[in-house]
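Accompanying notes for the structure given below.
Taken from a larger complex, these chains appear in their original positions, while the remainder are omitted.
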């Protein structure tokens, strides 16, 4: 039995609300249960320096967590600089979102996807990818609607979910209570067609078997399919 | 005529929603028109080092703004450190909230009020004070309810509003469109009884007369009275 | 009775010595009693980036305090970075000095006014403004004398003084002994004609009444008039 009473293969309740910020070219508030992430996509007319004269665009992400998003207040990163964990997460989000973008169609400009965790209960990085992709897609549609680019450069859905081994059982979409006890924690980023974009599976203390890995992957494929459906519903 | 069509002495629409964060001892989402600030109050069992063995408590504030809270995306402070403007604002919020707190009753502990601007349209520091005070009050009630302290250390309402000289007219509660054009901008922090806690009036380019200052103060007193009523309504 | 024996409306002894630095385009050592601030104004041929091609000049200020300017040695800011207090003060000085400058006449260049506190006894920010204005005026005269600009861009005197409520009495120009005990501390920046540039009144712990505010303002107007006279005498 999971702490939340969910079945092993059950996602938390998913909600993706769009248009939550009046300034951003694309914006989303994604809720995976009690994990709430505000995602905004901001278009910048210039690509980063390493792409100058390449004709290619860039998608990057920044991740943050409000100090009291968690049960115990964390130090504000603006005062102490980004932790290694934060940098690792935002690099992951950026790579994931770029995998679903045609950077030639995009042209030499940048979209920055900010993922700010308003409230945390596990799975903030996967929620950021799933919600951030919708914000990115909306910003791309804005660019097309404004006539800045001719075609939409977003080539496929990108969504992410965690799986893990908790109490000997392979489970989907861990909340904080499970995550803090799980021997193995894995994050899967997949496309709308089920192709693999990123896998990060990690044991702290214990190890995991090949079988467990396969079971986690199977759950993740099912979970991502449901998240892609939620993305589609949010986009109308 | 003001850009927003409001009367010179009209506040924007005020909304103060409580209980918006499941972790914090007190939490509020305050909306002053299109300015939205999330305020959480977090109790820490220790007072800061300079109060060790003094028997006194401390209230402090931290202020942040999400990168795309504004029309043009700002650099994330976690990457670059807090600006002087940010530090100045959070020092102001902290001083204002302490003016309404009995630090002897509070005892040697600290309450940190985080004010994070989700969306900005002028007046973020005054909204932070008005909303932050409600979060602080809720956290103090939590401490009393838990039996940690015997009495509520919050002695009076604290609320804040801006006034300014825009197009030759003295107006209340400037939004961004007015603020960016105003010759004089002033912030007033008052108590529930109308006593003065903090005044900051500043001319950039032009100067202002003593009469204009008095007119701004008169508007501010009326505006704060309305905000105190909204605080009372939010607290039920 | 004030600790210093001064009357409630008496400034400390003021001395403004010019030409104290052989390198700077304008330089002043201002003494307000035991508070001594060295002010230098340095001309730079370029305006800051945000004014490129605007035709406008800029005046900015930097503030520092030698580690042993105070009774107890402070940590050197070069080792730890500028505190929020320092940044707040230098932003105030810069705003104040710009209010007395015609930035069109000045043209696209910058004058940096450095205010370094050699010895502190309260009122360092107001002394920095009063002394810094003389250094700025001297640098502007140097620019005119060198034929770089046709007219002097300094349009009015700018001077500043503190007032406060100490022991129930409203007093002018607080020294450190008074400042550390005062319930309310206010800084007023006015022009030579008595127009208002900046007001910052702040209560820590107690609050202040509208009447007290008016009494502080009245003292400040008189004090600034005396300081403007001292500026004129220093300029010869």
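As written, the chain order gives the labels A, B and C, with residue 1 at the start of each chain.
One rule holds in what follows: a contact is a pair of C-beta atoms (placed from the backbone, for glycine too) under 8 Å apart; a residue touches a chain by one contact, two chains touch by 3 or more.
Values in this document were obtained by computation on a predicted structure and should not be read as measured data.
Undergrad: Since every chain is the same sequence and 3 are placed, give me the total copy number for this complex.
TA: The entire assembly in this structure file is built from 6 identical chains.
Basically, only the chains that are shown with their structure count from here on.
Undergrad: Just send me the rotation angle from a CA overlay of chain A on chain C, rounded to the nearest 5 degrees.
TA: Angle of the fitting rotation, chain A to chain C: 120 degrees.
Undergrad: Mind checking the centre-to-centre distance between chain A and chain B? Centres are C-alpha means, answer in whole Å.
TA: The answer is 33 Å.
Undergrad: Between chain A and chain C, what distance separates the C-alpha centroids? Give it in angstrom.
TA: The separation of the two C-alpha centroids amounts to 51 Å.
Undergrad: Please work out the Cα centroid separation of chain B and chain C, and write it as a whole number of Å.
TA: 28
Undergrad: Mind pulling the residue numbers of chain A that touch at least two other chains?
TA: There are none in chain A.
Undergrad: Help me check something: in the complex, which residues belonging to chain C touch chain B?
TA: It comes out as residues 82, 84-85, 87-88, 90-91, 95, 98-99, 186, 191, 195-210, 213, 217.
Undergrad: So in the complex, which bits of chain B are touching chain A?
TA: Those residues of chain B that touch chain A are 21-24, 27, 34, 38, 40, 42, 44, 62, 64, 66-71, 73, 76-79, 81-82, 86, 112, 114, 116, 118-119.
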